[in-house]
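Dropping a structure here in structure tokens format, bear with me for questions.
Every protein chain but one is kept in place in this view of the complex.
Right, chain A next:
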Amino acid sequence: MGEIQKEELEKLLKTKGEVRGAVFQTDAKYILEKKGEEGLKKLEERVKSLGYPIDYREAKATGWYPFGLRIISLLLIKDTFGWSDSEIREMGKTAPKFSFIVKFLFKIFGSTRRLVKEIPRFWKEHYTIGEMETVKFEEKGKELIVHLINFDTYPLFCKYLEGYIERILLFNEKEVVTEETKCALKDNPYHEYISRWK
């Protein structure tokens, strides 16, 4: 194993909460696209050798899985392929393109305004821990601020989420830039993501 320690992963496994199986499907699709079948097999072998029950091929999109596995999956992907944090951010940015739930919600709530309204529900569709809320949405000012509260997990996930939010807005807006301006893991009461577009 590279930089990750088994004890660290074991600790993560004890994190409370659950996540939809769709995230593992999304991870698998991204790896298939970037590294091909061989890459996915390499990751699966790594996960299996460490004894984590992540089934990239058979996970049910709408099924619930322990939240810790979500972070473990990201950490093992980063470690297996030697990716940087910014590559994990890129992975987060591509994820909504694969996500059935995202595509489904986009078919129902086409405009940014309608979509922003759905953010809290959207979060709950994926995670049973934390709450995401829209603090500010200015259509004319082209700015969105969201807070993620009660969600202290792992810094790598912050990067992933930064990319994820950016892509969601990119479906509707041009030249979106999203940045995490406050992190709950750095003595802030919540995570804050500010997105601006042209």
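The definition used in the following text is that a residue touches a chain if its C-beta (ideal position, glycine included) is under 8 Å from a C-beta of that chain, and two chains touch if they have at least 3 such contacts; residues count from 1.
Criterion: contacts and distances are computed from a predicted model.
One chain of the assembly is not displayed; among "Aldehyde dehydrogenase family protein", "PAC domain-containing protein", "Aspartyl/glutamyl-tRNA(Asn/Gln) amidotransferase subunit C" or "Phosphoribosylformylglycinamidine synthase subunit PurQ", its UniProt protein name is "PAC domain-containing protein".
Touch with the chain that is not drawn comes from one residue among A:Phe24, A:Tyr56, A:Phe98 or A:Trp123, which is A:Phe98. The chain that is not drawn here is touched, among residues A:Ala61, A:Ile129 or A:Ile194, by A:Ala61. Mapped onto chain A, the interface with the missing chain covers residues 21, 29, 33, 60-63, 94, 97-98, 100, 103, 106-111, 167, 170-172.
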